[in-house]
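Provided herewith is a single structure, encoded as structure tokens, for subsequent inquiry.
For this depiction, one protein chain was excluded, whereas all remaining protein chains were kept in their positions.
Let's turn to chain A:
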Amino acid sequence: MSVVTVQLGQCGNQVGHELFDVVCADAQDGQRKAYSTASCERFFHQTTHGDLVARAVLVDMEPKVINQSISRAAKSGRWRYGETSHFSQKQGSGNNWANGYCVHGPRHRDMVEELVRREVERCDRLAGLMAMMSVAGGTGSGVGTYVTQCLRDIYPSTFILNHLTWPYGTGEVIVQNYNSVLTLAHLYKLSDAIMVHENDTVHRICSQLLNIKHISFGDVNRVIAHQLGSVLQPALTADSHGVYSRNPLGELVSSLACHPEYKLLSVSTIPQMPSASIAYSTFSWPGLLKHLRQMLISNTKMEEGIDWQVRPTAGSERTSSLTAPSFNTSLANLLILRGKDVYSAETGAFEDPALYTSWLSSQEAFNLWKSPVPFNKYEKSATVVSNSQALLRPLDNIVGKAWNMFASRAYIHQYVKFGISEEDFLDSFTSLEQVISSYSQLC
């Protein structure tokens, strides 16, 4: 079963391109045949000449990034994008969500829907749709939200996963918080699950773990792609009866995001190191899992700087506070292990009921996928996709900053002129406050 990816805006197109790169390289890396076949079927369509064509639709309101992505893919020689699978305009969205959502989206709806439909029809069986975008700009966020809405209308019973990149807190775009709030509030109603990567976090991974001196967006995108790839590549699940699961998005969503108020998913991967060092490192499952578990409960996304003092506490003692550092309660977790000796890995520590909220048993809350095939050159790697309080503070920061700007109505006229009213803003704030409240009370 295949996943069709819709890459939206500059960030979506860049991250998407890196993802296909990682996945293709991993699949063709002398791996076992079943794994390669499953991975290729999932992400690529094979032409009669044997070329791998990505199952992707590229959408942007400017042509530059799309053209770059397409030519880089073609140059790689291993895979390429479809010749007609892209749509771009000349003008951009000016970092204005309203411009993307109210103007560009509806104007180009038919074209984009047609492109997606063509990709979907090329799949023997559709596992689901993944929309990739950032929330800071205008196209990814505004057009992306509109496109997600259209896809939800056309494919009401298909799984839709949104992958979002949250901007640097210090701000790339002055109205990024407005754009973020509007995007999140709308997507919460449309999407089955929202997987988030934060630029700040990934940047720290690049500098502290990967020792990259001058970090570019390319580096950040490659880390995101590595983490996404480790989630989406084929794996053996509890329901897949000994073959690679054919329903990755459905199983992901139904393990983690069954409750309509809890849809935010964060990703942590271990190990992450410069590729030059990988050959000289040995890993053990107990070590990896111990670190990953502590990363989860102390809400650190890296294996450096883990706070080992944070311990699971009994439910009654937990304080739900946004200011004091506290234990990160999970609603549900999905642990994905890839590599050698994966069947001997002991994951009991992740099933500890103390990690989870009281109203969901740890059997229901914890899910495990395994693959005996090493991923992306790491002999052993473990990823946890978590529906937990990990994103609570960043979300609260975004909403707080947006609200401060909104209180003085700064830049609101830019949105109003394209059709988003103050009422829409207030509705979005209300929805997100509800989400924040739900996550705060998770204990």
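Note that in this section a contact is a pair of C-beta atoms (placed from the backbone, for glycine too) under 8 Å apart; a residue touches a chain by one contact, two chains touch by 3 or more; residues count from 1.
By our rule, contacts and distances are computed from a predicted model.
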Practice item. Quick one: find the hidden chain's UniProt protein name among "Response regulatory domain-containing protein", "Tubulin epsilon and delta complex protein 1 domain-containing protein", "Calcium and integrin-binding family member 2" or "SKP1-like protein 21 isoform X1". Key: "Tubulin epsilon and delta complex protein 1 domain-containing protein"
Revision key, fill the gap. Among listed residues A:150, A:184 or A:253, the absent chain is touched only by A:253
Exercise for review: Among A:33, A:214 or A:241, choose the residue that contacts the chain missing from this document, as touch is defined above.
Suggested key: A:241
**Study point:** Sole contact to the chain not displayed, among A:358, A:404 or A:421
**Key:** A:358
Study note, to complete from the structure: Residue list for chain A contacting the dropped chain reads 1, 124-125, 157, 159, 192, 239, 241, 247, 250-251, 253-254, 257-261, 321, 358-361, 363-364
